[in-house]
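Showing just some of the chains, left in place.
Note that the chains take the letters A, B and C in the order they are written out, and that residue 1 is the start of every chain.
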Amino acid sequence: MIIKKKTNWFKMLFEWNGSVLPQLLPRLLLLLLFSLAVVCFKPFLLEHNLHINPAAFTLFGITLAIFLGFRNNVSYDRFWEGRKLWGALLNDTRSLARQSISLINDKEYETKRDEFTNLLIAFVYSLKHQLRHTDSEEDLKRLLENEFAESLKEVRYKPIIILRELGNWIKKAKADGKIDSVTQLAFEENLNKLSDIVGGCERIASTPIPYTYSVLLHRTVYIYCFMLPFGFVETLGWITPFIIVFIAYTFVALEAIADELEDPFGKQPNDLALDTMAEMIENTLLELNDKKINPLKTNSDYYIT
Amino acid sequence: MIIKKKTNWFKMLFEWNGSVLPQLLPRLLLLLLFSLAVVCFKPFLLEHNLHINPAAFTLFGITLAIFLGFRNNVSYDRFWEGRKLWGALLNDTRSLARQSISLINDKEYETKRDEFTNLLIAFVYSLKHQLRHTDSEEDLKRLLENEFAESLKEVRYKPIIILRELGNWIKKAKADGKIDSVTQLAFEENLNKLSDIVGGCERIASTPIPYTYSVLLHRTVYIYCFMLPFGFVETLGWITPFIIVFIAYTFVALEAIADELEDPFGKQPNDLALDTMAEMIENTLLELNDKKINPLKTNSDYYIT
Amino acid sequence: MIIKKKTNWFKMLFEWNGSVLPQLLPRLLLLLLFSLAVVCFKPFLLEHNLHINPAAFTLFGITLAIFLGFRNNVSYDRFWEGRKLWGALLNDTRSLARQSISLINDKEYETKRDEFTNLLIAFVYSLKHQLRHTDSEEDLKRLLENEFAESLKEVRYKPIIILRELGNWIKKAKADGKIDSVTQLAFEENLNKLSDIVGGCERIASTPIPYTYSVLLHRTVYIYCFMLPFGFVETLGWITPFIIVFIAYTFVALEAIADELEDPFGKQPNDLALDTMAEMIENTLLELNDKKINPLKTNSDYYIT
């Protein structure tokens, strides 16, 4: 996602990169040309009674705004729920890493602890790759034992299998007599939360807003915009097409943003910064284990640290 | 539910399958004919003062939009809550399957573990069948011991009895000395969550939006649409009936979508893909137990995997 | 609450029972007569400048719609929260009944278990009677030991005392050595949830929407409707009074529905089907204890099973 430093209110009016304007420009130009054509044919259209009552436009425009507001709301909620799930991922992996330190009272366990932390980090990366349909091989090889990384290649729900491995690590600690059932439960609760996070992300990724909604609103927004010139043809001076394009811009841009936010795990400019977040989780878990950490590699423009 | 690959913005305008348009077409044609009739009788209607002030229409149309927005919101919330419950079903069955592995430290338990997993899968399918009022016999026979499957035939709340069986499986593991009370509690918590999921689904399925709301809005939407021609009869040129149908389409289509989403467990095109979800849960639970899994049978158009 | 089978879109327009129309009819007729009177006195009113700018009506009508939308939202939230609480009641009583089976490993406990289940069922009925201010004596006698049922007569917060009894049943099981502290905790958590449910229902029942809101909106809606004729008197042909009544119907009906839903535990047609829900909980708990159950007595029109 794109995050800019605050500029003053005046410069912000001419912001270019942070907006969906570039992508919408061709459509808006088309509308501008169309409106200008309507201005040219004004006498013909008025003569043949081919204009529309502007009252119909007010009525319909506001109706459209209400429905678009609904779509907007739903998309933003999905975006924010996705963000919350990744926030919970940060919290729970931190809690688990902390518990591996303060609940296991054994100095020899330090190397084993690194194994646990690496499993946690691998869990995060494998979730990221699953959500983006990218290849997790490189990251998993870097973090896991060769054999286990290899066996994961064929696995469809990788984060779940890594989660099982985390459970097994704790099982072993119990078998070694380092923890009792009660302490195992403390870990177990956080593992359950990780399971909820995986499922939550899968839910958002696999179930978009019902397609019918998207089609209905998309269609209505564009038909509406291209009918606007007929509504204002009577009063249409040479300045009006620009107003029409401005009105259309707001409707069309909101629909476009809502469409981008709908799938927050994608790679469009307004989607979540999964790369930075994964790297940040890796850093904070390493710091908890007294490892040295580097500054975030990924562009600091994309995430406020 | 119908999920399409993203097409470009222009093609999306002419989408046919993903919309409720086909089902609404007859009604909209009726409205078109009615509007055209009003155009024909324009002089007669104006003479007898049988037209309506357009201000009344703006006022009322926006009011209607606000109320329809409310209905829409509520329906979508039900849809999304249904989806969340099935997401939680995935998470909790996964957690239980993982716990049956990492909380029971006994190699001999492997065959018994398959029994547990099968109970979980049977639980999912029986819930699906209960919500859709379909016959669960085939699925239960495939997954459960013959005797138990047979005894379930007469049972009214099947998922609850399967849940009791899951509880008994854990009870036996405790009686066998494989787990203690504390560990039993860890299972128990997830069983409680499954109980909440069953009840949550039953709640949505058994309690629709108060019928009075539906009647009121349905009635208002249609009466409104069929009165629209009287509002625009004064300015009604030959182009206006098409505008009226376009406005009506938005209102009527939104009402239709809201009506479909209200019961998310049905089999209408916009309802939840329970079949795919049940199959997906089966797959991920089997994978957790190191079983080979097949690609999803159900049409991949209906669920993004 | 009234639940009808889906009829087709056309028949639904003429639905009578499922709507609040019957109750509102006298008021709407009054408004119709009033509007017709305004039509008759049109010349007099215009002469004395006793009509109102229609712009004021558009402005005010939409404002009213927004505020009514808020009232509607709040009322529906109360209705749905009430439903959720009764859904949670189902889930938690089922969980407790299941726990009484799978957490207590003793064959002799079977008759005692029935006692526990009966306490749970009595809890449900006593809550229903408290919320509806009806007499719980009959139900409690049917389910509880005579002596205890008798002692409950004088009690003001009956469900809470039954809850204490459930706690004491578990205390006895522990004293008998059937369960340990850990298992007692598992029961205890679900008892806490039952306590939350009682309090939640009492909260909704004892704290309506601030009365000032109701008065303000009620007053505004009716004054608005009876001023409508003055707004349209200029353009008021013989068809307009019917339009006015139609607009008024939507506002007035929404206010009436919101008013009914506000107290979801009442006995008005749109309130929750507490009778059926209590009976359903009784059935599912009995089935869990391998008892035979009968079909629901209460009219299946009122609850989808």
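Assume a residue touches a chain if its C-beta (ideal position, glycine included) is under 8 Å from a C-beta of that chain, and two chains touch if they have at least 3 such contacts.
Predicted, not measured: the structure shown is a model, and the values here were computed from it.
Colleague: Because only 3 copies sit in place here, please give the count for the whole complex.
Modeller: Across the complete structure, the repeated chain appears 5 times.
What we mean here is this: only the chains that are shown with their structure count from here on.
Colleague: According to the touch definition, list the chains common to the neighbour sets of subunit A and subunit B.
Modeller: none
Colleague: Using only the C-alpha atoms, find the rotation that maps subunit B onto subunit C and quote its angle between 0 and 180 degrees, to the nearest 5.
Modeller: The rotation relating subunit B to subunit C comes to 70 degrees.
Colleague: Between subunit A and subunit C, tell me the centre distance in angstrom, where each centre is the average of that chain's C-alpha atoms.
Modeller: 38
Colleague: Name, in rising order, each residue of subunit C that touches subunit B in their complex.
Modeller: 1-4, 9, 12-13, 15, 18-20, 54-55, 57-58, 61-62, 65-66, 69, 72-73, 76, 79, 83-84, 87-88, 90-92, 94-95, 98-99, 101-103, 105, 180, 182-183, 185-186, 190, 232, 235, 237-240, 243, 246-247, 250-251, 253-254, 257, 260-261, 269-270, 272, 283-284, 287-288, 293, 303-305
Colleague: So in the complex, the part of subunit B that touches subunit C is made up of which residues?
Modeller: 27, 48-53, 55-56, 58-60, 62-64, 66-67, 69-70, 74, 155-157, 160-161, 163-164, 167-168, 170-171, 174-175, 181-182, 184-185, 188, 191-192, 195-196, 198-200, 202-203, 205-208, 210-216, 218-220, 222-223, 227, 230
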